[in-house]
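First the structure, then my questions, so here it is.
Here the complex is missing one protein chain, while the rest keep their positions.
Lettered A, B and C in written order, each chain numbered from 1.
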């Protein structure tokens, strides 16, 4: 849906190191088999191989697993633009599931659309990759809250 | 949010047996450690113990895992009202996350609000249970599509 | 969807007077022909007669007009629970349109589900009334932000 280059300047130059360290503590992503790909200011990619343990009754990737990686990509995209010490929390998201989750792997891309001081609005997409081709299978909009309470900061 | 008794008459009297058999094929639910609870006409409950493998970086249950059980509860609630041989597919859902997912276990409840012939609109809730108390932590609205193509029927 | 009595205690005992005064400044509601009905702590009703100037090309009430009254009912429901001097702003909403908007009048009911200090989560419903019967035609979830900046307070 997009072709613009990244146009955000991160407040914390160590945003990538910080993001990768935080991601490593996401046990659920490791349960899914999902790995962090590109981490750029305001844009993050997560890659998840299609595997039996994340499927539903028809053999496709479960909508919940798709949502999980797109939500996470959106959350980490928001985190790249936050100050050091701030944490991120999803307050809501909506996802449209357009095609079954199948193929070799799913790629979730999250992007910040509006980087507010308290709330960030993000747009996420999920692509299914098979035989070198990518197909858009889901689209998400999500609101991320900036948490500055030190207690729950990652 | 609700106190009305179930007021739907299922088309298939074997809706519960069929639902439980279909749920047993949801490998992702077993990955999450989520179990099917009550199955009534138009209303289904799923129970998921809080455990480290479904958490995010702050130690709370990942929004994606919460979404997965609420979406599944909504989908199976829709399935209880479908004819034998019909399958269900989530076309979209939106979730508002109101409090962190913590405690002993999460309980997702999905209910059919509008049982259309092609699309069913559902309302889902997620409660966190700790020390015998239940707290509403998330609310979802979801659209389920009735699939009558035999090919992908469960 | 609900049968519980109102269980919120308003911070401002003059919540109803304040709400009605604010509603009176909503020129868009008057453009729609929508009137404020019940105003209770955490729950507000808006009534809109079906009329040609709010319809779409098929002669039904436009989804945008339906959304407008449900969003407003949700926003004013949130406002009843806010401190004096606070304003309310919708940050997001999602609506499922289940049946055409027709009949004699539409009744929107907004209720606060989670009254957070900064964000309030609400659930809205829209009923079409005809011949003394009410039918649920739309369901909304919406997030309302509490604005304490005096500048834009109503």
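In this section, contacts are C-beta pairs under 8 Å (C-beta built on N, C-alpha and C of every residue); 3 or more make two chains touch, one makes a residue touch a chain.
All values derive from a computational prediction rather than experimental measurement.
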Subject >> From A:56, A:72 or A:141, residue that would touch the chain that is not displayed >> reply: A:141
Original post:
Looking at B:71, B:92 or B:125, which residue reaches the missing chain?
Top reply: B:92
Subject >> Touching residues (missing chain, whole complex) on subunit A >> reply: 1-4, 94, 96, 98-99, 113-114, 116, 121, 123, 136, 139, 141, 143
Subject >> Sites on subunit B contacted by the missing partner chain, in the whole complex >> reply: 91-92, 94, 118-119, 141, 143, 145
Subject >> Residues from subunit C at the interface with the omitted partner, ascending >> reply: 22-23, 25-31, 52-58, 62-65, 67-69, 71-72, 87, 89-97, 152, 154
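By our rule, only the chains that are shown with their structure count from here on.
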**OP:** Farthest from subunit A by Cα centre, which chain is it? Let me know.
**Re:** C
Original post:
Where the CA atoms of subunit A average out and where those of subunit B average out, how many Å apart are those spots?
Top reply: 23
**OP:** Could you list the positions in subunit C whose residues touch two or more of the other chains?
**Re:** 94, 141, 143
